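Apart from one protein chain that is not included, each protein chain of the complex appears where it belongs.
Labels for the chains are A, B and C, by order of writing; each one numbers its residues from 1.
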Amino acid sequence: MAENEAIAAAFADGPAFIPYLAVGDPDYEASKAYVEALARGGADIIELGLPFSEPIAEGSTIQNAIVRALEGGMTPDRFFEFVEELDVDVPLVCMTYYNLIYQYGRSRGGEPGPEAFVERAAEVGISGFVVPDLPAEEADPLRAACDEHGLDLVFIVAPTTEGDRLEEMMERVSGYVYVQARLGTTGAKTDVSDQTTRSLQRLAEWDVPKAVGFGISSGDQAARIVANGADGIIVGSALVDIVAAGVNSERPVDETAEKLAAKARELAAGTREGAARRNADIADADSA
Amino acid sequence: MAENEAIAAAFADGPAFIPYLAVGDPDYEASKAYVEALARGGADIIELGLPFSEPIAEGSTIQNAIVRALEGGMTPDRFFEFVEELDVDVPLVCMTYYNLIYQYGRSRGGEPGPEAFVERAAEVGISGFVVPDLPAEEADPLRAACDEHGLDLVFIVAPTTEGDRLEEMMERVSGYVYVQARLGTTGAKTDVSDQTTRSLQRLAEWDVPKAVGFGISSGDQAARIVANGADGIIVGSALVDIVAAGVNSERPVDETAEKLAAKARELAAGTREGAARRNADIADADSA
Amino acid sequence: MSTDGKFGDYGGQYVPEALMPAIEELDDAYQRYVLDNEDGFMDEFRQRLADFGGRPTPLQRADRLSERYDLDVYLKREDLLHGGAHKLNNALGQVLLAKYMGKDRIIAETGAGQHGTATAMAAAHLDMPCTIYMGERDINRQRPNVFRMKLNGSDVKPVTAGRGTLKEAISETMRDWAATVESTHYVIGSVVGPHPFPAMVRDFQAVISEEAREQAHEKLGGLPDSVIACAGGGSNTMGAFANFVDDDSVDLYAVEAGGSSLAVDEEAGVAPNSASLSTGDEGVLHGARTKLLQDSVGQIMESHSISSGLDYAGVGPELAYLVDEDRVTPVAVDDDAALEGFHRLSQTEGIIPALETAHAFGYLEEHHAELSGSVIVNVSGRGDKDLQSAIEETEAREIPNAPDMSMFSEGI
Partner (left out) sequence: MSTDGKFGDYGGQYVPEALMPAIEELDDAYQRYVLDNEDGFMDEFRQRLADFGGRPTPLQRADRLSERYDLDVYLKREDLLHGGAHKLNNALGQVLLAKYMGKDRIIAETGAGQHGTATAMAAAHLDMPCTIYMGERDINRQRPNVFRMKLNGSDVKPVTAGRGTLKEAISETMRDWAATVESTHYVIGSVVGPHPFPAMVRDFQAVISEEAREQAHEKLGGLPDSVIACAGGGSNTMGAFANFVDDDSVDLYAVEAGGSSLAVDEEAGVAPNSASLSTGDEGVLHGARTKLLQDSVGQIMESHSISSGLDYAGVGPELAYLVDEDRVTPVAVDDDAALEGFHRLSQTEGIIPALETAHAFGYLEEHHAELSGSVIVNVSGRGDKDLQSAIEETEAREIPNAPDMSMFSEGI
């Protein structure tokens, strides 16, 4: 199984801060400014959502972002263009639903199947995928295409994922696992579930990085989660909320970008802070 | 079986013109003027409708008259008062539905049954009854009360009445039979059905007077029907139409009364004319 | 019933002479086809009720109501009959009979439209031209039912006379019939009118209790202790009672619409209820002697109920007789109790009853403590037709178990 080097590098020197935004929300240009703001704010990896019309795994925050992006004219080809034009220096992970990946070949006159999509993604500089509606059992064709192009395939591990299913997933995962902090769909929440801790324990035996997402909205939370052992934190809705607020209050794009950068800085700092605490704990434990 | 003398007298010197009006239409005083106008116009007998809330045997013309009369406050007791006060010199027949006849005793604190109603009717000078929803089979109590007070009970013979039913009816009838000119309910029509002729033939063997009604609206028709052998003609809707027109155009009561009198004169004249023609025919036949 | 069309002193044939041949002809057809199954009429009727109507309807144990009332409550599910009410049993029977009689046209009157829709369905099914008279005001209040009749190919004739409601429609239908008796059959919608209608409609509806009695033997191992049915004209009532009348151990309850009050307003000629069995006096209406809501001189009173199908001043003569004989217990529940029954059955058993039917459940809710053992309630119809009224009437009152319906305050 290939491992994408850029992603591996992002986790190499400590826990990673991984923000998410829906690409094209609310339009192409603004969206570019927002993603670049995240990079500026300290993102180690960025998850770029390619909007699908039926986002069954999303909370309403991201669902609304997707509706805005689609209304703004986002398509797979525009998405690739977007990535190509993007001026950032961090690895990019494409988060989308399987039907868009599967149909892309056909849209270019070929057969349906993931190869064409992955090839094009690799071309524009994508480093990996998260596909929330693709279970490990159905993932072999996409896994194979990723391997061919040196891309990672990230799976989401739910609090309820265990036993055989977990095995199957861990056999196919690369880059990092997306540890779902709690049941439910995406959406900013203030509590940090101790389901997270249990999940991290269950995953301890595998040495792939574990990035925790779902409901993280503050630097504080990020710090606590990383202190608890996470190798990364993924933040989506809390950032999309800023974009949505900007849209609703018709704020200028650069102001919203600045707010996003600030939030990213807070979260990145929280991530480092958590890492420091954890190292201190380990040091404590060592010295005890 | 009693025979009411006044009614017998009305048929004694030739065919009778028998108009109908709903009492109290559109109000007590106007109604009195209208009935008196009919008498003035040459009525030989007058049928006075006591309005019942569910007049199932009436056409819409008379149904609407009944609604007006009820809204004008007509009740059985007001009806009797009306008859008592009426200044006309022709026999009066009360036309109403059986429930009003049946309940009157109870309304005066006694038992239900026709006696009280008939007694009171006799008192105020009614000479007979027509009860369109009372079949001969159910008529014995009313017949008995009529006999006691010397009142007639008129039955309606439909074009379809024959055999045993006709026998039963003819056994109980007195005064005259109401020969229904055609199927259907009351209402002014211009054609004179030849069902009438057949009905008259069927009834020939009984010597009770045969008055034809349902749909007669002109002196001409009256003449033809009487010429065909009828002993009387009954006219309701054509007269009620005049009352209704008066109500609708808010015509003064005396004008409407005058129109009614004029119509009555036309119909009475038609009746005499028919009688003359029949006598001539008979004379012709005799001389042939 | 004696053969002269009387139930004690009730019943008879108080109709205009012009209609007598028609009802005599009908009586003859009733005797031959219905009572004697001539030409296999009843077999065809039963087969069509099964295939077209969906009979037998279930006798369902209502587990949750049984628990609530500490009774064995069984529901006879006439709401599942095609059209959504017991009305089709009768309409199909009469339209088929008209065919056997060689008639080529059907007329009927309808108030709320339930009988009209049932007749229109039966007429379409049997390819009989059909005219339905309906008061103009009722047409405006019951548009979905009017539309259903038209969809089924019936000619709906608005009656503008008088107040434009059921009574004027009845007169208009009589008028049509009086003029067309030879070709036309008048389908009366309940166990009312002149003989043979009360007996014939009862016999068509008796399939309800015929099935229920058999189903009770299967499910309860014997007879129920009581049978409860709402009563307007009384056709679902007589249908539900007929095969239990001779079982003296079975108590029969006819639940009338108590409206807003059992007292009457003589002055206005209005009875704010439709409880003719409970409060009416003997009299003659629409062709039969029966118990009526009338004022002291015998004018028929305007009745009232939130359920238009119970809103009638008369009642079937046989029911009047059975009440006088103490065989049937007449009871009444008011509009509020009926709405409570409506919500109770909807919430507790997942069955939304017609507002007519809801009276039976209102009675159960209020009086279950007086009952014991097993009870069959006749679910005479479903409530889809009543959603709008149920919202409005519920909003106008304090019904303890009503759901929050604020979102519907502007109508559905």
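General remarks:
In this section, a contact is a pair of C-beta atoms (placed from the backbone, for glycine too) under 8 Å apart; a residue touches a chain by one contact, two chains touch by 3 or more.
Quantities reported herein were computed from a predicted structural model and do not represent experimental measurements.
Remark: the absent chain touches shown chains A, C in the intact complex.
Here the missing chain is touched by one residue of C:A22, C:M42, C:I107 or C:M121, and it is C:M121. Listed residues A:L70, A:V88, A:A144 or A:A269: the one in touch with the omitted chain is A:L70.
Within the whole complex, the absent chain has one touching residue among A:F11, A:Y28, A:F52 or A:F129, and that is A:F52. Contact between chain C and the unshown chain involves residues 50-52, 54, 57-61, 64, 77, 79-82, 84, 120-125, 127, 139, 143-144, 146-148, 150-153, 343, 346-352, 383-384, 387, 390-391, 403-405, 407-408, 411-412.
Chain A residues in contact with the hidden partner, per the touch definition given at the top, are 52-60, 63-64, 67, 70, 75-77, 97-100, 102-104, 106-107, 112, 132-135, 137-138, 155-161, 165, 169, 180, 183-185.
Everything below uses one rule, namely that only the chains that are shown with their structure count from here on.
Any chain bridging chain B and chain C, meaning touching each of them, is missing here; the list is empty. Put simply, the C-alpha centre of chain B and that of chain C have 37 angstrom between them. Taking the mean of the C-alpha atoms as each chain's centre, chain A and chain B sit 97 Å apart.
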